[in-house]
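What you see is part of a larger complex, with each chain still in position.
In this document, chain identifiers A, B and C correspond to the written order of the chains, with residue numbering beginning at 1 in each.
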Amino acid sequence: MHVSYEQAEKAIAAAIAEANKIGTQMCIAVVDSGADLKAFTRMNGAWVGSIDIALKKAKTACFFGMNTGQIGQLSQPGGPLYGIEHSNDGLITFPGGVPIVDEDGVLIGAIGVSGSSVENDHQVAKAGVDVIGLADLPSHPWRT
Amino acid sequence: MHVSYEQAEKAIAAAIAEANKIGTQMCIAVVDSGADLKAFTRMNGAWVGSIDIALKKAKTACFFGMNTGQIGQLSQPGGPLYGIEHSNDGLITFPGGVPIVDEDGVLIGAIGVSGSSVENDHQVAKAGVDVIGLADLPSHPWRT
Amino acid sequence: MHVSYEQAEKAIAAAIAEANKIGTQMCIAVVDSGADLKAFTRMNGAWVGSIDIALKKAKTACFFGMNTGQIGQLSQPGGPLYGIEHSNDGLITFPGGVPIVDEDGVLIGAIGVSGSSVENDHQVAKAGVDVIGLADLPSHPWRT
């Protein structure tokens, strides 16, 4: 299953509302379960450099079905996934990418947010997921 | 000047309405005057391969301030710009990319559409531009 | 707004003067507010490997509206932006890239310098910015 355009639109609107609430300017990307871009928005005043980071966070979260920050904990020097960022034409492994899972625990896509602190980025991504993701993230979300 | 998020949203909505009218599924990209992505939407059922084509059409139209199809007429074998597609990490030079110009004749961005015939792609891109572009395309649109 | 060619030329001349004063050979790049190259100079004897570093420093400073060294402090192992260098076709996050801001606090471009120690690189970049940048760097420089 893939996130629909209507879901992506709804998630982006919720993410923008959250970004406005905390006074930040964000880039927000939504990919489907194939990690292919479904929708994207750059708020006025958001950094140009955040475009690619938001896209890569969404892809990274989808590629491995986990929050980007979790991968970043494993990719530090000495860690088991050190250097994983070199794969897949570049991953971003700090917080701000969150998978989207439907009511059956199936991975339907992911959201990536960039433009502020990584805490704010994650909070805004989570706000987007919350309006369309119907289940909590299982340990290994399936993709169909 | 750059296209604003509000303008990009309006253009995409108009493009989707036009795509629905002619029964096609499109990818629609809006870039600002620096050819940096502002907004993107993939309609349900649109080809995954059209994502990159829509992005590259928008960039191509912005890079040279002209409709992508015009460049394609010059880049045919034997033509003066044969092989220009090898520049800028890949250009797309068939129709579907249209620049956006404001009331002062200044280039503020471009729209790229992919998903159907090139005639349909151009028609949908034009429908998007028409709701936010305030002047016809001059011979050399300035970017400031 | 974008840095003009005349401004870029003036900044590069000032940067070269500073480089000569401290006896270094530098690559100096100026990009506009879309991170697109406006002007570049490689002084005689400067490292060939510094060409790409100067270009990437200018882009990095423009992408995020801050000195490249500031980003590098956040991208160390264990830091919140660890691995950000993998985005945007490669960032350079050590000192030598400085944004250019006009009298209204608007980001109009950036300068990137490479060829000596990072302290010297930053000093030469700053000398370039000082002759055309009209305001100090705000916390979030706007780009229009």
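Here is the rule we use: a contact is a pair of C-beta atoms (placed from the backbone, for glycine too) under 8 Å apart; a residue touches a chain by one contact, two chains touch by 3 or more.
Please read all numbers here as calculations on a predicted model, not as lab measurements.
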{"item": "Subunit count for the whole complex, all chains sharing one sequence, 3 displayed", "value": "4"}
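Methods note: only the chains that are shown with their structure count from here on.
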{"item": "Category of the chain touch graph - line, ring, star, complete, other", "value": "complete"}
{"item": "Whole-Å gap between the CA centroids of chain A and chain B", "value": "26"}
{"item": "Gap in Å, rounded to a whole number, between the CA centres of chain C and chain B", "value": "31"}
{"item": "Contacts with two or more other chains, residues of chain C listed in rising order", "value": "34-35, 143"}
{"item": "Residue ranges of chain B touching chain C (in the complex, touch as defined)", "value": "1-2, 32-36, 143-144"}
{"item": "Of all residues in chain A, those that touch chain B in their complex", "value": "4-6, 8-9, 34, 36-44, 48, 51"}
{"item": "Chain A-facing residues of chain C, complex", "value": "34-35, 60, 62-65, 77-78, 80-84, 86-89, 91, 140, 142-143"}
